[in-house]
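Omission of a single protein chain aside, the complex is shown with its protein chains in their original locations.
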Amino acid sequence: MSPDSGTNVVWLGSPGFPEAARTALGDPQLRRNLRKATATIRDKRLAVTGELDDWEQLREAGAATKRHTLRHLDRYLLRLEDSVTKAGGVVHWAADAAGANRIVTDLVRATGEAEVVKVKSMATQEIGLNEALEQAGIRAYETDLAELIVQLGDDRPSHILVPAIHRNRAEIREIFQREMGAWGRPAPDGLTDEPRALAEAARLHLRDKFLRAKVAVSGANFAIAETGTVGVVESEGNGRMCLTLPETLITVMGIEKVLPRWQDLEVFLQLLPRSSTGERMNPYTSTWRGVTPGDGPQAFHLVLLDNGRTATLADTVGRQALACIRCSACLNVCPVYERTGGHAYGSVYPGPIGAILTPQLVGVEHAATLPFASTLCGACYDACPVKINIPEVLTHLRAEVVEAKRAKRRVPGAEALAMKAATAVLASPRRLSVAQKAAALGGRLVSRKDVIGPLPGPLHAWTDARDTPAPPTESFRAWWQRTHPTGADS
Amino acid sequence: MRIALFITCFNDTMFPETGKAVVTVLERLGHTVEFPLAQTCCGQMHFNTGYRPEALPLVRGFAEAFADYDAIVTPSASCAGMVRENHPLLAQQYGDAELRAAVAEGAPRVHEFTELLVDVLGVTDVGAYFPHRVTYHPTCHSLRGLRLGDKPLALLRAVRGIDLVELPAADSCCGFGGTFALKNAETSTAMLGDKMRNVVSTGADVVCAADNSCLMHIGGGLSRLRTGIGTLHLAEILASTQGDAR
Partner (left out) sequence: MTARDTVLGRIRAALADVPADEAVGDAPVPRDYRRSHAEADEVGLFAERVADYRARVVQATPERARATIAGLLAGSDVRTLVVPPGFPPELVPEGPWRRLEEPLEPGDLEAADTVLTTCRAGIAVTGTIVLDAGPGQGRRALTLLPDHHLCVVRAEQIVADVPDAVALLDPGRPLTFVSGPSATSDIELDRVEGVHGPRSLDVVIVREEPHV
């Protein structure tokens, strides 16, 4: 798959992670916003997960359910299609972003409407649905507060749960005052930057859009194969508005969101809110099956989206990334994300999960720096409610990046040569010993008082911020040989 | 018990004192330490950077060098993790049946230094004396990789004269991450800055850990900023006694 197929899995023109991170690292306001927000949510998550003494068992159950479902994904999707159809819904299949956008556009056109209201959804972000609708003359209104902030600010999302996490209250107030008028009801006079006032402004701005909308587009947190029940987990009530008031509901869902049984919800309704917003339960969860006469939309379409998921499924190590329930816990605990924010990842899927999902959805060669955007510290794996071993997949994808580069170039790059040379030295104790003597000598040459300061050339990345001790004149192995001349191992 | 020391290529070259400290502590406890000279490197850098085939000769070399020992001790949590977790994976992916068998048999005998002391030898008081204010940084591989938990702190608490102070936000990564520090230098430095702020806030004379690689990164930053705070592998603290002139 090519990243220029109109999707947002990777944003066109984004530089590699290290360069993109530089912008964020140099923005003290952004650093403060991120530090405050991630610290807040980390504490909340720890408090509510700590309340459950069987949290590990719940994680096990969630992980096992997801892994099992993926191993039989075709069966469960067919079962879901059958259940939804029997309940009066229409199921559509989309192999890629363009296909999904075409399906949704045609469905909206068939209603004769020129606008839709949207519930926050990663899948529709991923396929660039708003842009596709725009080209068809259909206006899509984001109704989640953070998505609204991003849409009004002509910005990009930087977090899975809170796409505007990079904005603080003062910036949000400014965006509302400047942009709301162009999209509908302007911001109230004298709007302050109190979160309560900002939420009120969003309520007023979106109210008549909810009341007049005939078509809504949503994502789904899960769909139950055996019953055909689809669910959306949310906080503000914008989801309920979109799922209840319009005549037509179009839900776009990644194929990996299917769950086998209704009972599985007893696990995920405990794992998701506590991992995500750090609450015992999120304010609103809505579930529905097909259409209900006299209640809610009377036309329901479910679009099942592949868009690179089957390629991910084919990788037996990388497959586990599809277990993701989009809670964002890994972002919130990630020391790299906390410093760089989400835009540096160049994708709608930022953070640790993005670093393993994005390269798999688009192919490692189109996101080659992402698997390296981690210290492998493992905080993400510990936090993940479905136990995705993110470090394991990161190193797996790093090997794929290296192999892809190897396959592409006839002459090895500098790093490949260095690694090869390192192996040659390290595979032999004798050569290692020689190299140690050379390093000690070299270290002496560039050091002052046994400390190596800033160096020019490729080593500056290390020495710019750190002193390095000069290697000692005698290695351990040399000391051992000197002091244990007749030992069994000498 | 025949205990072999796996010094790691990094400590061998840069921090021989750590290896000497491991030998000192174990001999003080009445054990004999052997050093197989055929050892070199576990291949962690290759593996973590994506060069898996290049790591394979090192996996093989490790298995051969340490074939005959009851226990293998290493003063590096990340190298211990590499051998235990990833050698089997590499042998599975690239190796032959013989290597797979050798690795499966050998990997579980590898113990990080504090694991060997606490879990295998059942010791927390190693008779050390270290009259300084110390803070402990649990490296990611100690904390979340090997899950050393309280073991290093239990050993440090038993040290006479020590003033052990808690490190704020101890569980957050220092930003080293091997080649991460080079590939993502700015991010690494930003993480280092926060770690140093926390270290400085403790008023400690020394920050210690179970990995010299992270310590070289933290210590390099502390030295550049002229903080006067030293770094020391915790084995070196455990090796110190009343007689030392530290």
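As written, the chains take the letters A and B, and residue 1 is the first residue of each chain.
By definition in this document, a residue touches a chain if its C-beta (ideal position, glycine included) is under 8 Å from a C-beta of that chain, and two chains touch if they have at least 3 such contacts.
As the structure is a prediction and not an experimental result, all values here were calculated from the model.
K.L.:
With respect to the chain omitted from the figure, which of A:G99, A:P188 or A:P469 is a touching residue?
P.N.:
The one listed residue touching the chain not shown is A:G99.
K.L.:
Of A:D144, A:E392 or A:D467, which residue touches the hidden chain?
P.N.:
Only one listed residue reaches the unshown chain, and that is A:D144.
K.L.:
Touching the left-out chain: which of A:T287, A:S347 or A:T375?
P.N.:
A:T287
K.L.:
Touching the hidden chain in the full complex, which residues of chain A are there? Just list them.
P.N.:
Missing-chain contacts on chain A: residues 33, 36-38, 40-41, 51-54, 57-58, 60-61, 64-65, 67-68, 71-75, 77-78, 87, 92-95, 99, 143-146, 149, 162, 164-165, 168-169, 172, 195-196, 198-200, 202-203, 206-207, 210-211, 224, 227, 229, 235-238, 240-241, 243-245, 255, 260, 262-267, 269-270, 277, 279-289, 292, 294-296, 304, 306, 310-311, 313-314, 316.
The rule is simple: only the chains that are shown with their structure count from here on.
K.L.:
Using CA atom averages as chain centres, what separation in Å is found between chain A and chain B?
P.N.:
32
K.L.:
Along chain B, where are the residues that touch chain A in the complex?
P.N.:
Residues in contact with chain A: 7, 9, 11-14, 16-17, 19-20, 34-41, 43, 45-52, 54-55, 57-58, 61, 86, 140, 143-145, 171-173, 175-192, 216-217, 219-221, 223-224.
K.L.:
Taking the touch rule as given, give the residues of chain A at its contact with chain B in the complex, in rising order.
P.N.:
Going by the criterion above, the answer is residues 17-18, 21-22, 25, 31, 335-336, 339-340, 369, 371-379, 381-382, 395, 398-403, 415-416, 419-420, 422-423, 426-429, 432, 435-436, 439, 451, 453, 461-462, 464-469, 471-472, 474-477, 479-481, 484, 487-490.
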